[in-house]
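Here the complex is missing one protein chain, while the rest keep their positions.
So that you can tell them apart, the chains are marked A, B and C in the order they are listed, and the count of residues begins at 1 in each.
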Amino acid sequence: MTLALEQTLNGLQFGVMLFLLAAGLTLVFGIMGVINLAHGSMYMIGAYVAATSAEHGAPFAVAVLAGAAAAAVAGAVVEAVVVRRLYGRNHLDQVLATFGLILIANDGVSIVWGRTPLEMKIPDALAGAVPIFDISYPVYRLLLIACGVALAVALAFFVARTRLGALIRAGATHRELVGALGVNIVQLNTIVFALGALLAGVAGALLAPILSVQIGMGEQVLIMTFVAIVIGGLGSIRGAFVGALAIGLVDTLGRAYIPVLLRAVTTPDLADTLGGGLSAIAIYVLMAVVLIWKPRGLFPVSSR
Amino acid sequence: MTEPLLAVRGLRKAFGALIVTDKLDFDLAAGETLAIIGPNGAGKTTLIAQLAGDVRPDAGTIALNGRPIVHEPADVRARLGIARSFQITTVVPTFSAEDNVALAVQSRTAMQMHFWQPARADERLREPARAALERVGLSARAGVRASDLSHGEARALEIAMALACRPMVMLLDEPMAGMGHDESRAMIDLLRTIKTETTMVLIEHDMDAVAQLADRVMVLVAGRAVASGAYDDVRRDPVVRDAYLGEN
Amino acid sequence: MYLATLLVLVAIPILAAIFGQPFWVNAATRIVIYGIVAMSLDLIVGYGAMVSFGHAAFFALGGYVAGILLTNGIDSAFVTWPAAMLAAALLAAGVGALSLRTSGVYFIMITLAFGQMVYYASVGLKMFGGTDGLPVPARSTLPLIDLRDATVFYIVCTVVLVAFFVIASRLVESRFGMVVRGAAESERRMTALGFPVARYRLVAFVIAGAVAGLAGALWADFSRFVSPDMASWTRSGEFLVMVILGGIGSLAGGLYGAAVLTGFESLFSGFTEHWMLVLGIVLILIVLFAKRGIYGVLAGRRHD
Partner (left out) sequence: MLQFRAVCAAFIALLLLGTSASAADPVKIGFITTLSTSGGYLGEDARDGFLLAMAEEGGSSLGGVPVKLLVEDDGLMPAKGKEIADKMVLQDKATLFTGIIYSNVDLAVVPGLLAGGATYVSLNAAPSQLAGKGCNKNYFVVSWMNDNLHEATGQYAQTLGFKKMVLLAPNYPAGKDAINGFKRFYHGTIADEIYTSLDQTDFSAELARVRADQPDAVFEFLPGGLGINFLKQFSQAGLKSKMKLVLSAASLESRIVSATGDDTIGVYGTAHWVQDLPYPANKKFVAGFIAKYHRDPTPYAAMGYDTAHEIASGLRAVGGDLTKADAFRAALKKANFASVRGNFRFGSDQEPIEDWYSTQVVKRGGKNEIVTIGKVARDLGNAYTSLCPL
């Protein structure tokens, strides 16, 4: 039982972090109709800059902000230089160009930082573990859950209650209308793109102390992020939240329990073989099932 | 008494709280041209969509030649003989006009897949396609990309495609929408020649066209048929005048 | 242009012999096999607007089927190649039937999901080597023709390529092809005309999958090694890059894309460790400025 609680917390933590990435990706798709494979690179940049800032003595919070800011700036630059030219182009062109951006980002990072993974320490105040019932859970992971949920709430508030948020909502469903209102679409796009990159950068910076900060970290998480937003329905922030949590939980609980369950019904050797494979594909099976059941995801956005 | 070609009974469709088709019953006799008129939002296009199979009704039956088709998807209904034009021209934009009509000719054998013979050199497709283009007056434009046709030409192309299917029923959703006066004239003349040889359901706002083409007029208001009959009778119906024509 | 391409294909082994560079034949064989896959992918992407992000799964399955048969001593090409095609076709039928319920980005993602499932399945199957891959003991055999000879094998692959090019060229101009192409642009219209669009698409998908499977079998023969990375999503991505790079919807473009991507790597990786950076920039420039890829550049303005 306590194991289940711990695994659920782990799944939640993974899910909310995935949401930070998914929110940006789904907004960019919803508003600009762009598939941005380079979103993972923003996450990587956030992590690298945060880790480097921390190494040069920046306090933890400052390092995270630096990472987020760097990702936002990178996002704005990428939008202005490349992505802006991809609006209205077909998805294939977008995939190819943003794939090119991934290559540039990865090689760029290896030129600046080298290939050795970077380390970022957890601040001492957050390093311990707290007892929850009879398990002790890392404070830092609880903080991640809290940050993720807080940012999700802030984002929901921002989209629902602010003028910019209203434009973003309108933009997701009625792009022409927003243009007709005399809003500077070019600027709105840059802002949204930078906002998405910022959230990805926050995720990268927050996860840097847990994960190794290394080249290629963006692509691993990118695929999962796509799975999450596709499950949720492209363009839907609510969908991204549900999808990200579903992925977080299914992936974590799958890894925790599929091998154990299999061991109960087959030989250990077969269980290990199958278990590893099955838990790795669990999220893809989930996505395929959702799409077969609802071809436009759980919360389809009407206009697209 | 002969069986109606198309029989609609108790058709109902709602989008949430909005009822767009409300217990609709009507028949269509072979050779008849039925015009459906009504104010915007009366549910005309949704009705066509339900007849064609693009939208599933919540309740009711549709029978073509006595065969229930309400559960058949759009492509099956098309093969059973329902051809349609769309409110917004829907053709294959990068194909030439002749290619588009040739596809319509080919659709008569839609279930057969031929993988080898070049379709563009196949006179069994091209010859009927040219004939259909000729009928709608597009012979000179046969080789032009559909997306390069003028609006009126593209509408005529859709009619040619519907013709080339040799359907039992043609469902035409505002064939004259967006046309200038002369284009409309030409289209009305074209449809008059066609109506003698097929059965037609026509949505139209242009009352001139309705007067000239329709054997019978059905007036839809908020999803319900408030009147049905010959154009002149319907025009004089006080309910209709009140709900619809009175606005003019 | 086709004549020149054919001439180059024929000239390669001759020039390789003259200059004493047997590696050219080797490199050209690789390009030809990738070209077959890219062409098969172009058939569905370029003509059917079915952007499959899981095409490598069919390539890998074909490779594994041939590899497993060869490992078990069944070496007639009349068995290994058709078996690979059949297996890939069956997989494509299943994947296609489920995936074609979706469209657009959702189709991209669901094919990716199925691709990942195949990938993890190949990783999990330890009896076939798992991540270590499966060494293939010998090439398939044909009567009278010695496939062990590099040049002969190259010629056979080229014959397959040219044959498929001819077949595919006829296919896209046939009645069947017109329907698939029409549906790519206006699914509504093709449905309203009475074409069972999903069935046509499925047939196209299965043909493409089967040919990718055949290419996989050729690859197993060629490299005498099959491994899960044949099925990885990055491999699927590379195939898409080849198609777009070469010129989408041009069939022959697939070969050019394969040649450029493969050639690019072997040329630049010699000069600089950071060749991926260069590739990234080139990809972006091609998307932004050469809209019909290499084919478009070579063919000049398209006529129709």
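Basically, a residue touches a chain if its C-beta (ideal position, glycine included) is under 8 Å from a C-beta of that chain, and two chains touch if they have at least 3 such contacts.
These numbers come from a predicted model, not from an experiment.
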item	value
Which displayed chains the hidden chain touches across the whole complex	A, C
Sole residue of A:81, A:127 or A:166 that reaches the chain not shown, by the stated touch rule	A:127
Full-complex contact with the absent chain, from C:129, C:213 or C:280	C:129
Residue, one of A:58, A:76 or A:118, that touches the chain absent here	A:118
Touching residues on chain A - with respect to the absent chain	3, 6-7, 10, 13-14, 110, 115-119, 121-122, 127-129, 135-136, 138, 140-141, 209-212, 214-217, 220-221, 252-253, 255-256, 259-260, 268, 272-273, 275-277, 279-280
Chain C residues touching the omitted chain (full complex)	1, 3-5, 7-8, 11, 15, 19, 21-24, 26-27, 30, 123-124, 126, 129-133, 135, 223-227, 229-230, 263, 266-267, 269-270, 273, 276, 297-300
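We adopt the following convention: only the chains that are shown with their structure count from here on.
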item	value
Centrality ranking, top chain (CA atoms only)	C
Chain pair, most C-beta pairs within the contact cut-off	A-C
Cα-centroid distance, chain A relative to chain C, in whole angstrom	32
Centre-to-centre distance between chain C and chain B (centres being mean Cα positions), rounded to whole Å	43
Multi-chain contact residues (two or more partners), chain A	none
Residues of chain B engaged with two or more neighbouring chains	none
Residue numbers on chain A that touch chain C, as the complex places them	29, 35, 82, 85-86, 89, 91-93, 95-97, 99-104, 106-108, 110-111, 223, 226-227, 230, 234, 273-274, 276-278, 280-281, 284-285, 287-288, 291-292, 295-297, 304
Complex contacts: residues of chain C adjacent to chain B	170-171, 173-179, 181-182, 185-186, 188-197, 200, 203, 304
Chain C residues within the chain A interface of the complex	45, 51, 98, 101-106, 108-110, 112-114, 116-117, 120-121, 123-126, 233, 237, 240-241, 244-245, 248, 274, 276-277, 279-284, 286-288, 291
